[in-house]
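Every protein chain of the complex appears in place save one, which is left out.
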Amino acid sequence: MNFQNVMDVISEFPEVYRYIVKVLFILISATLVIKVGAGVIDRVFAVRFKRMPVDESRMRTLAGLLKSILRYTVYFIAIVVMLETFGVKTSSIIAAAGIGGLAIGFGAQSLVKDVISGFFIIFEDYFQIGDYVETAGVSGIVEEMGLRTTKLRDFGGQLHIIPNGEITRVTNHSRGNLRAMVNVRVSYEEDLDRVIKVLEEVAEEIRQKRDDIVEGPTVLGVSDFGPSEAVITIWARTLPMQQWSVERELRKAIKERFDREGIEIPYPRMVVVDKKSKEAKD
Amino acid sequence: MNFQNVMDVISEFPEVYRYIVKVLFILISATLVIKVGAGVIDRVFAVRFKRMPVDESRMRTLAGLLKSILRYTVYFIAIVVMLETFGVKTSSIIAAAGIGGLAIGFGAQSLVKDVISGFFIIFEDYFQIGDYVETAGVSGIVEEMGLRTTKLRDFGGQLHIIPNGEITRVTNHSRGNLRAMVNVRVSYEEDLDRVIKVLEEVAEEIRQKRDDIVEGPTVLGVSDFGPSEAVITIWARTLPMQQWSVERELRKAIKERFDREGIEIPYPRMVVVDKKSKEAKD
Amino acid sequence: MNFQNVMDVISEFPEVYRYIVKVLFILISATLVIKVGAGVIDRVFAVRFKRMPVDESRMRTLAGLLKSILRYTVYFIAIVVMLETFGVKTSSIIAAAGIGGLAIGFGAQSLVKDVISGFFIIFEDYFQIGDYVETAGVSGIVEEMGLRTTKLRDFGGQLHIIPNGEITRVTNHSRGNLRAMVNVRVSYEEDLDRVIKVLEEVAEEIRQKRDDIVEGPTVLGVSDFGPSEAVITIWARTLPMQQWSVERELRKAIKERFDREGIEIPYPRMVVVDKKSKEAKD
Amino acid sequence: MNFQNVMDVISEFPEVYRYIVKVLFILISATLVIKVGAGVIDRVFAVRFKRMPVDESRMRTLAGLLKSILRYTVYFIAIVVMLETFGVKTSSIIAAAGIGGLAIGFGAQSLVKDVISGFFIIFEDYFQIGDYVETAGVSGIVEEMGLRTTKLRDFGGQLHIIPNGEITRVTNHSRGNLRAMVNVRVSYEEDLDRVIKVLEEVAEEIRQKRDDIVEGPTVLGVSDFGPSEAVITIWARTLPMQQWSVERELRKAIKERFDREGIEIPYPRMVVVDKKSKEAKD
Amino acid sequence: MNFQNVMDVISEFPEVYRYIVKVLFILISATLVIKVGAGVIDRVFAVRFKRMPVDESRMRTLAGLLKSILRYTVYFIAIVVMLETFGVKTSSIIAAAGIGGLAIGFGAQSLVKDVISGFFIIFEDYFQIGDYVETAGVSGIVEEMGLRTTKLRDFGGQLHIIPNGEITRVTNHSRGNLRAMVNVRVSYEEDLDRVIKVLEEVAEEIRQKRDDIVEGPTVLGVSDFGPSEAVITIWARTLPMQQWSVERELRKAIKERFDREGIEIPYPRMVVVDKKSKEAKD
Amino acid sequence: MNFQNVMDVISEFPEVYRYIVKVLFILISATLVIKVGAGVIDRVFAVRFKRMPVDESRMRTLAGLLKSILRYTVYFIAIVVMLETFGVKTSSIIAAAGIGGLAIGFGAQSLVKDVISGFFIIFEDYFQIGDYVETAGVSGIVEEMGLRTTKLRDFGGQLHIIPNGEITRVTNHSRGNLRAMVNVRVSYEEDLDRVIKVLEEVAEEIRQKRDDIVEGPTVLGVSDFGPSEAVITIWARTLPMQQWSVERELRKAIKERFDREGIEIPYPRMVVVDKKSKEAKD
Partner (left out) sequence: MNFQNVMDVISEFPEVYRYIVKVLFILISATLVIKVGAGVIDRVFAVRFKRMPVDESRMRTLAGLLKSILRYTVYFIAIVVMLETFGVKTSSIIAAAGIGGLAIGFGAQSLVKDVISGFFIIFEDYFQIGDYVETAGVSGIVEEMGLRTTKLRDFGGQLHIIPNGEITRVTNHSRGNLRAMVNVRVSYEEDLDRVIKVLEEVAEEIRQKRDDIVEGPTVLGVSDFGPSEAVITIWARTLPMQQWSVERELRKAIKERFDREGIEIPYPRMVVVDKKSKEAKD
């Protein structure tokens, strides 16, 4: 019996050793995880560097930030695991950290969403640098595509900075030929057939002159009856971003031809019916 | 008693073996899960290839991405299970991974929603390539239907890229005959019966001329009393996308017929009552 | 004592048997659950077929999909339960699957909402095929009511496809008699009593002529003082969808009667006070 | 020692019995819960029947639905409890069911909200059948108040079906006397004192004539200086839904009295300053 | 050894007793909790009665409802605790009840929010019965403040019923003197100094006449250059709800004084430049 | 052996004592927590009193409320801990309380948000009592800043009560000099150089006269080409809230100077081209 107790004491020793082994194991694991994690972060960023037009110094700062987060998280976990190994109940520590982590996680959620969206914008080739796009209520030429934000330069010269998570629907104006459309108003007194013939001649002329028109200016016909005028629509398809220039040239040519042909672009009209006021009648 | 302790030591051996068996089992299972999972991913994508007009290289990249996610997740789980097998308490690791996973899960949530929506768009046959549809505030001809996005080409030539999760209500213009509708304004001085008779003749004429009209242009009657005019509505049903052309032809024919019949499309009218100003009266 | 150890070894045997029994039990249960579940899915769909105007082949595909989901879920659970039975700690596997499941669950959430809404649309008889309804910002005649979507055909011919979860408030135009309402503008110079008497005669006339008027056109009285005219309102209640036709007929009859009676529909009026400009006075 | 083992075997027996007792207990409990639950559902619905104007057959269907849900839930729980009793670890089953349950719960959430809102609409007496109310962007006379939806009949004849959860702010037009208000425009040249005296006489006249006016038409005074006119406001309080009729009668009486008194309702006025154009001056 | 087994059986007895004691303890606790909870509910409602203008019978019904909820919840917990005491594993029951409870809790969430908001509306003295307030898009005189809803009577006579949770920003018109403001338009030809002097005399006159004006009507000066007129603003501060009456009186007095002084309120003006049309020139 | 059983009974005693010790410990802890918590609440409120312009009696009521919540929560926890100590399984009680707590927590969430926002409004010095601010869609002079709400007095005299959680973006008009801006319209016929010179003289004059102008009225130049006029903008920077007064004085001075100089503020102009109607030509 006495022996049994001695044995118990001895059998305590292995437990101490076991503790030491466990602590060492935890420390080595933690160091390993930090090393491997840092390597993965570096590699992911290195791979990205080749693909994306992102400022390198900014990338290095971001990678440093991610590594700090990783390091502190691993430290925290290692400490909690050790405490548990020593028999301290840690559910309250985990609960507190969990609530803090959730609060930070909710805050960081839009960051994650931005990065995932950014990945898909590149992966699905929504647009490329130099494209003219409309998205998230603004429009402009893509100047920089980043991990978290996209920068558009407006025609007005302003720089729009948009978190990628805000980019859902995208309208890309540089992926195909665009439409030039001019509405010509002519008075109801004009002979529509003649007007359409004249417009077709102007269209033919412009088609010859410009080689950025892909599908010739076509006179579609009478597209509306306005209050004082019939509206005739001319339509063309042009190389991207040339549509406004084509529209302006069309307008000028039409105006000049109309002047020569004596076709008037009508002013608003009103039929006035005169009536004597009561006092006049008296 | 001495024997008992020896037995205890011996009985330790099987535990070591058991550990080894368990680790092997975990490693084999993990390898198996990765293999089977990769196979399932490949097969799902292969099946999809036949059905969907999606770019193959993009598909392969996406499949690779999914396999990487699977692999890292299985690695992580295998490591945690081993740690638990060795008696390390891992609740804090799981909690940390859980919060990280939730943050990523929230970010990826819209990705999942996009894919599920994409599946139902195809499954319920919302539209097909070439259809003219309106959805998510834009409209255009469907140019590409993808796993995650749908691309519409606007009449203006712009390309709209829409995540499938944004597509809820869809208005499909290519699933049936569309309506052509022309409102004709005539002055209150005109004889409505005569105007309607003339319009019915024009309608008859157009019906004969065009075979893309499914239900003949019908003169509905006096649809509004405007400030200066009665409005008469003509209505037809045409093959998809022909409605605007029919409307333009109807407008031109009506204008020409009205010119011949001497029916005027009225300008806005105003009755002016003259009154002398005070100073004039003085 | 030696015997005791032998007994221990022997007592290990039953544990092995127990394992085998448990594994068999799990496998049999899983098979059973899959069979029963598939049966329930089939039966639910069969019952639905009789009630709902849904395309059968689509139904079969959906049932297949549900069965696949069931099968993979049961497989996954069976594997996890077996692992637990063999003493592998699976909390991390469940956590990983839980996060994945939540992500998918969130994505599928709108699917579930669509089906539940669809059930209540039928159960509470919101509308039936052929009804003209307004909901979710669009309107049209109900063409198809599905498990997940409802299809409306607009008067313009477009097909609106609406997920049932988007259908909350519904305005049904085919559940009762609708209102026809015509506002007649008359000049302030007219004798209102006489105008109202004339309008009442026209109303009487129309009431005789058409049998789709449920509650006769009534002249309500002077409903507004406009800038240039008093407005008199005529009101009727008609069979569903006949209201516009009745309104058009009323308008035409009123116009013709007014022409005969010499009552004018007034143009906008303006009293002009002339004043000499400064330079004129100089 | 041999005996000990036999005892062990014997002591196994009671465990088997205990299992059987437990299973029986679980089955009996489950049956009881289903019975009692079905009773509660029936009673709740029976109590409701007396209070609410709801279609009985629809109620019975809904009660059946609830009972099915109850039955399947209890079956599922009973099976899981039995599995646990036999020592099968069921955390993964519960996790899977939990995620499914949450998905369904989220979908059913608006259903629960509808029923709770419906309860409070009746309990707090928001409105009653026949009241004219405005809510959730539509207005009409309450035609049916249900467990889950409320039906309003618009003046236009359309039936609005509104889930009770969408009903938050309610404007009830049938809970008190309503306001009739007529704005009379008179020219700046009129003598305001005289006009107000005349209007007060008209108001007195109408007050005598109609007994649905609760608070007599009062001439409030000059409520605005318009561009061409001073605006005088007359105000009355009437029985619910009589306000429009009172307004129409007031307008007619004012117009007739003004005609007799020679007070003009002014047309829009404009002072025109003539100026010769450059070319005229040349 | 035989004895040992007997002892085991005996030692079973105390366990049975312990079970009985536990069951009794649970039942007594449950009864106690229900009693105490009902008492607390009654007391809270009794205290409220003195403070709030709420209908007593409605309060009693609500208290009854809360007691029923309490009773059924306690019953449910007691049963689950007993089952656990008998060794039945109840995690699946709790999970099922938890999901149900969450679904109901989400539905009841707006109820809780309404009551908390209601408490703060009274506690922070947002408004009192009889105040004229604007909130949640409607405005009116507070007629009833309840535990869950507030009722406003619009000037139009309609009763607005607003859940307290919808009341966030409140604009109270009865907590201080309000502003009366009249904009007087005068022609650019008038002498501004003279007009301002005249208006100041009118303001002085009104200040003498009415004692509900707190801060005298002041002529602020030229507040805008309109298209046809200079705008001069007069401003006063009055007792609550008297501002419109003061404005009307000011307007009438200004109009009368202007008539006497020969200052005109200008009609819209337009300078017309005549030009001969082309055909006239021909 | 008999002895062993006696020892067992005796060894039961310490357990009873341990129970008693535990219960005492729990009760003492609970009392302590309530005491300390109440002290903390009192101290926090006392510290606040010195800093914030909040009504003291309202503060005391709120502190009382918080103490009640603390007390009942501690009682509840103490009871549950005791039950657990006696071996009653309480997971279902905690689950029920948790769901209730969550429901209340969600309801109280906006309360917490209000208080945190209120803290930061004071801490970051968004505004102070007497500042004129715009926020949450309303504007006014800050009259009271509270723990939970902020009260603004509108220029119209109304009191806006805004929960602090609704205050995000704030526009403070009292933190710097404000801009006075007057747009002067002059006819296209005027000599712009002369007009600008005259305006600069007026600006100089006003600058001399008023010492609440920080940056002198500057004539910016031709800021727009309107339909009938060129628009010239004058700009100044004034002490807070003096901008409107400066604008009014500028307008009056400009008008008077223009009268003297014979520069006209143009009425809207229209060039009228006369044309004979068809019937006139006939």
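List of remarks:
Letters A, B, C, D, E and F name the chains as they come in the text, with residue numbers starting at 1 for each one.
Everything that follows uses one rule, which is that a contact is a pair of C-beta atoms (placed from the backbone, for glycine too) under 8 Å apart; a residue touches a chain by one contact, two chains touch by 3 or more.
Quick caveat: nothing in here was measured; it's all calculated off a predicted structure.
Here one chain is not drawn; of A:K67, A:R148, A:R179 or A:R210, the residue touching it is A:R148.
Considering A:L220, A:L239 or A:M270, the position touching the chain not shown turns out to be A:M270 (whole complex). Interface note for the absent chain: among F:R71, F:R153 or F:H173, the touching residue is F:H173. Residues 3-4, 7, 22, 25-26, 29, 73, 76-77, 80-81, 84-85, 90-91, 93-94, 97-98, 101-102, 105, 108-109, 112-113, 115-116, 120, 123-124, 126, 134, 168-173, 175-179, 188, 192-193, 220-225, 227-228, 230, 237, 240, 243, 269-277, 279-280 of chain F touch the missing chain (whole complex, contact as defined above).
Residues touching the missing chain, restricted to chain A, are 1, 5, 58, 61-62, 83, 86-93, 95-96, 99-100, 102-104, 106-108, 110-111, 136-138, 146, 148-149, 153-163, 166, 183-185, 228, 244-245, 248-249, 251-252, 255-256, 264-276 (touch as defined at the top).
Methods note: only the chains that are shown with their structure count from here on.
Judged by shared residue numbers over all numbers used at their interface, chain D and chain E contact each other through mostly different positions, with under half in common.
Chain B maps onto chain E through a rotation of 155°, based on Cα atoms and reported in steps of 5.
Averaging C-alpha coordinates per chain places the centre of chain D 32 Å away from that of chain F.
For chain F, the set of residues touching two or more other chains reads 264, 267, 269, 271, 273, 275.
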